[in-house]
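All protein chains but one are shown at their positions in the complex.
Take a look at chain A:
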Amino acid sequence: MDSNEPMLLLSSRIGQIGDLGLDLLWRFIHIVVSLCHIVSGITEAIQSYAISLGLIQKYTSIDIEKLRCLAVVVDIEVARDVSKVVELLQWLTTIGVKQVGLFDSQGLLKKSKDMILEMVPGSMLLQETGEKDISPDRKGVAIEFISSSDNKEAVVKAANILLQRHLKSSHPENDDEGENVFTETHLNEALRVVGENVHVPDLMLVYGPVRSHLGFPAWRLRYTEIVHMGSLKYMRYGSLLKAIHKFTGVRQNYGV
């Protein structure tokens, strides 16, 4: 028994040294990854400034009519700084975007909606405009404020509406499988009844550390192009123009 102890101690020490070596290698790999991100960040910043100064021809004109509905997802840490959100909305108004859905998971922007609408010239709440007012001649941007409560909770409310409808239907016994009540069209309509906008944004800009939709209403995300813009704190006008321009060149086949 005693002769095994030094061996066990030795193998444990070797294991610890091995793990330390692996850990150092892992950290080294991550340093290389960080360097790659720094280099691509610098390239992106230079390109963005060139675009803002109008030096790159192809970004000087954008077919903004293709972008009917834009979603902007903001990380909640940054959503507290409303001034950056207002600046972004002002840029979007200058570019000619007509409809913007502003999303943060906790609804902080919803709470500041009056302040935001006041500070963005020509802006109005989307519900006030109604779809018929979103015409090319209308000036200013229609803003919709969205949070997580418009995602899964809204679907649950819509589900309860469909449940009541099925219960009240004149011949529920003939429709045991619910084929006439539980379809995508019916759920879509029930979501509208609950007060939700069901339009699918064409493009989503994510301002945060990670490319993720952060819980934006799932029902509306089907064919939305999702682009990561980095931190809102360091947002750049040129990067915004580039993202919108790239979107206008996308061709979807919708699975066909």
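A few comments on the model shown:
Keep this in mind: contacts are C-beta pairs under 8 Å (C-beta built on N, C-alpha and C of every residue); 3 or more make two chains touch, one makes a residue touch a chain; residues count from 1.
Here, contacts and distances are computed from a predicted model.
A chain of this complex does not appear here, and its UniProt-recorded name among "Ribosomal RNA-processing protein 41", "Hydantoin racemase family protein", "Alkyl transferase" or "DNA-directed RNA polymerases I and III subunit RPAC1" is "Alkyl transferase". The residue touching the chain not shown here, chosen from A:R13, A:H30, A:K66 or A:R192, is A:H30. From the set A:N151, A:N197 or A:S239, the residue in touch with the chain omitted from the display is A:N151, counting the whole complex.
Touching the chain that is not shown, out of A:L102, A:L187 or A:M229: A:L187 (per the contact rule at the top).
Contact residues of chain A toward the unshown chain are 19, 22-23, 25-26, 29-30, 33-34, 76, 105-106, 148, 151-153, 155-156, 158-160, 162-163, 166-167, 172, 178, 181-184, 187, 209-216, 218-219, 221-228, 250, 252, 254-256.
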